[in-house]
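What follows is one structure encoded as structure tokens, with my remarks underneath.
Heads up, one of the protein chains got dropped from this complex, but the rest are sitting where they should.
So, chain A:
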Amino acid sequence: MNFKNVFLGIFASALLLASCTNDDTTENKMPLGAYDKGVIVLNEGNFGTPNGSVSFISNDYAVINNIFGIENSNKPLGDVVQSLSFSEDKAFIVVNNSNTVEVVNRYTFKSIATITDQIKNPRYSVVLNGKLYVTNAKTKSVNVYDAKTYNFLEVIAVNKVVEKIITANGKLYITNGAYGSGTSVTVINPQINNAMSSITVENGVNAIEEKSGSVYVLSGNAEKSKLYKINTTNDTATAIESTVLKNAKNMDIDGEKIYYTVGNNAYVMALNATSFSEAPLFSIPDGGYFTFYAFNVIDGKIYSANVNGFTAAGTVKIFSSTGAELKSVTVGMGPNGFYSNN
């Protein structure tokens, strides 16, 4: 409450959309740890107070909060727990305001390492060919670490806003946008000396997903929403757009369907749709900018989070793929993203 106005700008920078990370489903017979077979929820916490946390929702909706604290002698995770990426049995948790990447075992959540070298205002991460790539907002660069030793390797200067990062076809795709603006996607090819190129998109780039070798990118602004499909062989894009749906965001691909939100409505369309679906699948109460603060679709279930103004623990509502409410549970402070751990 105090000093809100001075810090408003900074605080606002902590408010970004949840990432959509769908790992390929692996068929494990035996659980590999207490947090196997379920959904990991990141709770970003209050800016400046290290109360970020991780919750686990099992596939039958049993909730365990504060799993990082429970498994690591109540070690604080930090604040503005921004994003998570998986690689093999590890999870890399990017903690924005604490300038750390926590490495944990994805099934037991035991801490393995804390990466701090050269990290300032980190946003998202991804692992490709044994290297961990972290978008570092302060330096407008992608920092590269060894994904086994966690040693710092190099900095790839982008000199543009760097936000979400995914891999496709052996390359890195990075959205150059935050807070509803940004008009490009940077492509980096680590196989040919980090050669860099850029794909121009509509203003308001906010989501990026890989599916079957293609990259899907969503942009939304006050005039229109536009979805791009990037051919990762030649990095050219085709697009569909809607001027009825404005400021679309939270694009997530599950199976052969693309989900997204506009205001307090959620939508779905086929992966190969030639136009946006403009009929809502379901709606939730309007909570201003905090509406659908997190929105992900995992194995046919839609997970959405209400951060309750960041003044109380967040609430997660789970919907069926047809929009029927299945369950409502309480998680930690400021839930901002869901990640499948199946």
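Criterion: contacts are C-beta pairs under 8 Å (C-beta built on N, C-alpha and C of every residue); 3 or more make two chains touch, one makes a residue touch a chain; residues count from 1.
The rule is simple: contacts and distances are computed from a predicted model.
*Asks:* What protein name does the UniProt record of the undisplayed chain give, "Phenylacetate-CoA oxygenase subunit PaaA", "SoxAX cytochrome complex subunit A", "ABC transporter permease" or "TonB-dependent receptor"?
*Replies:* The UniProt record for the chain left out of view names it "TonB-dependent receptor".
*Asks:* For the chain that's not shown, point to the residue among A:I119, A:I208 or A:I284 touching it.
*Replies:* A:I119
*Asks:* Out of A:P31, A:G130, A:G309 or A:G323, which touches the unshown chain?
*Replies:* A:G309
*Asks:* Contacts of chain A with the missing chain: which residues?
*Replies:* Residues in contact with the chain left out: 1-6, 8-12, 15, 48-51, 76, 78-79, 95, 97-100, 116, 119-121, 138, 179-180, 247, 263, 286, 288-291, 308-309, 311-313, 333.
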